[in-house]
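Just one protein chain is left out here, and the rest sit where they should.
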Amino acid sequence: MELDPSAVQLLSEDGTFTEHPDYPLGLSDADIIGLYRRLILVRRADVEAINLQRQGYLKLWGPVFGQEAAQVGSAAALQPGDRAFPQGRQFGVGLTVGIDPAEMLSVWRGEIQGGGWSVEASGIALYTFPIGSQAPHAVGYGMALRRDQKNAAVIAYLGDGAFGTGDVHESLLWSALYKSPVVFFCENNQYALSNPVERSAPLPLYRRSEGFGLPGVQVDGNDVLGCYAVTARAARRARAGEGPTLVEALTYRIGPHTTSDDPDRYRKADEVATWRLRDPIIRMRDFVLGAGLVTRSDLDAIDQEAEVCATAVRAACVADPPPVQPEQIFDHVYGTRPQHLEAERRAWLAFNEETQATS
Amino acid sequence: MELDPSAVQLLSEDGTFTEHPDYPLGLSDADIIGLYRRLILVRRADVEAINLQRQGYLKLWGPVFGQEAAQVGSAAALQPGDRAFPQGRQFGVGLTVGIDPAEMLSVWRGEIQGGGWSVEASGIALYTFPIGSQAPHAVGYGMALRRDQKNAAVIAYLGDGAFGTGDVHESLLWSALYKSPVVFFCENNQYALSNPVERSAPLPLYRRSEGFGLPGVQVDGNDVLGCYAVTARAARRARAGEGPTLVEALTYRIGPHTTSDDPDRYRKADEVATWRLRDPIIRMRDFVLGAGLVTRSDLDAIDQEAEVCATAVRAACVADPPPVQPEQIFDHVYGTRPQHLEAERRAWLAFNEETQATS
Amino acid sequence: MTTFVTALNAALSDSMKADPRVLLMGEDVGDLGGVFRVTDGLIAQFGEDRVLNTPISESTLVGAAVGLAMGGYRPVVEMQFDSFVYPAFAQITWHLSRFRYRSRGQQTMPVVIRVPYGGNIGAAEHHSDSPEAYFIPTPGLKVFTPSTPSQGYALLREAIEDDDPVIFFEPKHDYWVKEECELAQREPDAPGARIAGQGSDLTLVGYGPTVKLCLAVREYFAQEGVSIEVLDLFKLNPLEINMLVGSVTRTGRMVVVHEAPVFGGFGGELVARVAGDCFAALKAPPLRVGAMSTPYPAAALEHEYLPGMDRIVDAVDTSLRYGVTT
Partner (left out) sequence: MTTFVTALNAALSDSMKADPRVLLMGEDVGDLGGVFRVTDGLIAQFGEDRVLNTPISESTLVGAAVGLAMGGYRPVVEMQFDSFVYPAFAQITWHLSRFRYRSRGQQTMPVVIRVPYGGNIGAAEHHSDSPEAYFIPTPGLKVFTPSTPSQGYALLREAIEDDDPVIFFEPKHDYWVKEECELAQREPDAPGARIAGQGSDLTLVGYGPTVKLCLAVREYFAQEGVSIEVLDLFKLNPLEINMLVGSVTRTGRMVVVHEAPVFGGFGGELVARVAGDCFAALKAPPLRVGAMSTPYPAAALEHEYLPGMDRIVDAVDTSLRYGVTT
């Protein structure tokens, strides 16, 4: 799938920057370097996670490889008070806002459900594995923000596959009706597991919102500056009470769906090769170097920082997991434990004591 | 809500007929008179049903009053082999294809579930009370027709309220992807029970299909000729394998949602008065008379026929209901009755025998 | 005299007055006041900002309530009829019920889903279901169902004040039942059941719409000198097991009555509890009386289909006569 003629692109494949009249970038040099730095961190941490999974330290991993610009660019547009609702692949979003990568990996280590970070502190809601089902949460949360006149925005990350679900469409409708300040950010990586987007969407996805009365815009999802500028504008609109926007970032999932996947079964190597050439990081490096924002040694320093980050991620994951406290199974089901659950807990404790006594 | 400037109208409020370049009517005089006749029958039978409900012969009734043109016009476009999927208000659709009105009322008498007519013989599927949920059935049935190369069309009747549901949106998507020969016929009567369409749809509903890659068209729902022509074209397209269409027929529900409803709670009398003036029957009468297709005595004869029909409906409904055979509760749950159900049936029979013996 | 509808309406109104974060959402809950008028007058009183008349999108109705709860609100959602909660099943089961657990206590879910349920009103298809068995098994979700107007008032207020999500089943057949009562809140730690009538020979367990039937059966047997204890379970999850077990241990006999079909119904859980915890005390097999295990039939057949007094009396008789040779 190729970009729509109307798509926004600030940074072309060869690293040339062009202003867009409707989507001003408005970033300082330091900000731009910051975006590059995050791309590198995300790429490196993601590679580390893939390796960690191969080595058995993670149960599963859903790689970000290729989608860094979409995640970093959009998340960089978040401001304090905003809230993002990820699906399951938005590792780069969490890293961009500064969540400790180890906290995002604990789910994949099988240690906890949902997520290991503070939602309030980070502004990033927990993972949502049932596809599309976070969209109504985003709309409702946005309704709350609007009622409280918080002038904050919500961003709902949705895969291309999520546009098959009823929930996403009901949410588009509700967001328009209640002017919920949501940016629906479609990370179109062209596959929903094995299903190519051509098989799930008759038209480019940004157009899906038209009939609901929401503006839709497509952006080059491998252009971190474009993703930033388009999301920032949609978020400004949302914060100003002007309503929701659908943003489609067209990118590509270079890696497998997850580490359990075998993409060779359903897609051609040359397609992947084509998209490797459109790597979001290469063009950004060409740009920051070419524009003289950084020197090669600055880049080396960033690579070095990424190594440090990866080492820390590895250390956190290969460390013995915190001792399992099976009793916590019984906690946080309800505010007060019901009689049947308390009975199960007691029986379980008694049983464990007995087993220990006899062994 | 007023018609969109793009809306198709063949017959204006004052009964003037204008050809539409894209929607040729292609009906003989006899066909046109037939449409008028059906409008009258439906109006009269509907009034009778309202009365029957008031008098306690029906448990509930959902009046068609005001929507006759949308139902008659669209249903007249059906051909043998086509299939319609009604919601719950499509009495006029059934009457148009010739279902015995009493068979459509037996549900409202509380005698049976689903519908009292033969689906195969009539081409009309059973009522579907959960809003929007028949849309996927229509899509799937259309997929079957297409696989069997039947060159037939499916029409899914959907209220304006149905466009709040996920099912309808998933169905729009699937119909486009699988080229299912469906005409989504939105009978926009401007209310979903008490909710005005302005509160449920940010844009005219015919536009909802755009982002899914389906054509959408609005037609004056009080213009029976327009409804026929637009539906006929969409159905031809479907039969020819060219895919689905969304048709929005803008009409108005003059009566209450059902006989249990109290519309004065949520809408103004003057709005109703305005729409009464746009009565679909008056303009059609003006047209058929003005064009010299009928004489006044022809019209009287049709009115007379409608009286006969109403009398028959009344007779069928006031007649003692067929004796209840409680044992049928246990039939048609499964092909073979499971042990638990057979045990319940036996216990029930034994209990009834016992009760009869002691009484 | 208070009807169920006015009691519930008062509970909503009083809760909204007590806490500005309480919102109402649902189809036709605005100017119409809901098809059963439970929200009558509330939009006039509290405005469109707090009473949201929504499109027909039950999944997002619950999903948006989840989001509003994340934003600090306490949404009370109305489903128009029992079976129309089904499109929200995924949002309820995936999300609403689990947030406290998956966030390890970070995020509570103070959402109430009101569902008019049950039959016996001559309604069309899909308007008479008793779907409690679809929700009771879900950990993290509470399931309440009142049997009288005053209980309805107290229980709904409690549900709204609860930080856990509650699915609140209202016996729609009894919406217009009248009671001479005062509407008052209870202790927040009100148990989940009450002895609606004491007795010693058999425990008759009902909830929601079947409690009145159980009480009538109790009267009937009282005249024959048989003493029946009626237990009204107004919370199905969390279940007041201790009271149930205590009663059946005393009486030695149990009959459970619900409107849902017997097969797979909640009666199974209740019998299993009793069979496990009162085994030695049981004098007869615990019995279940419910609807037939078939889809809800047409109105003309619903009286045969639903458990009526006659079938309950028969089951009680069977239990009382068990082991007695005549």
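Going in written order, the chains are labelled A, B and C, and every chain counts its residues from 1.
Basically, contacts are C-beta pairs under 8 Å (C-beta built on N, C-alpha and C of every residue); 3 or more make two chains touch, one makes a residue touch a chain.
Just so it is clear, the model here is predicted, and its values are computed rather than measured.
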Omitted chain touches shown chains A, B, C
Out of C:Asp19, C:Glu161 or C:Glu269, which touches the unshown chain?
C:Glu269
In the whole complex, of C:Tyr73, C:Tyr101 or C:Tyr153, the residue touching the missing chain would be C:Tyr101
Since one chain isn't shown, list which residues of subunit B touch it in the complete complex.
112-115, 118-120, 125-126, 128, 130, 133, 135-145, 147-148, 166-167, 170-171, 173-174, 177-178, 331-336, 338-341, 343
What residue numbers in subunit C mark contact with the hidden partner chain?
59, 83, 86-87, 89-90, 93-94, 97-98, 101-102, 125-126, 133-134, 136-140, 237, 239, 260-261, 263-272, 274-277, 279, 282, 284-288, 293-295
Which residues does subunit A use to touch the chain missing from this display?
59-60, 88, 107-114, 127, 129-132, 161-167, 192-195, 199-200, 260, 262, 265-266, 321, 324, 326, 328-330, 333, 338, 340-341, 344, 348, 351, 355
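Throughout what follows, only the chains that are shown with their structure count from here on.
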Would you identify the chain whose Cα-based centre sits farthest away from the centre of subunit B?
A
Calculate how many whole Å lie between the centre of subunit A and the centre of subunit B, each centre taken as the average of the chain's C-alpha atoms.
45
Rounded to the nearest whole Å, what is the centre-to-centre distance of subunit B and subunit C, using the mean of the C-alpha atoms as each centre?
36
Interchain centroid distance [CA atoms averaged], subunit A/subunit C, Å:
41
In subunit B, which residues are in touch with two or more of the other chains?
163-167, 199-200
In subunit C, what residues contact two or more other chains?
54-55, 57, 59-60, 87
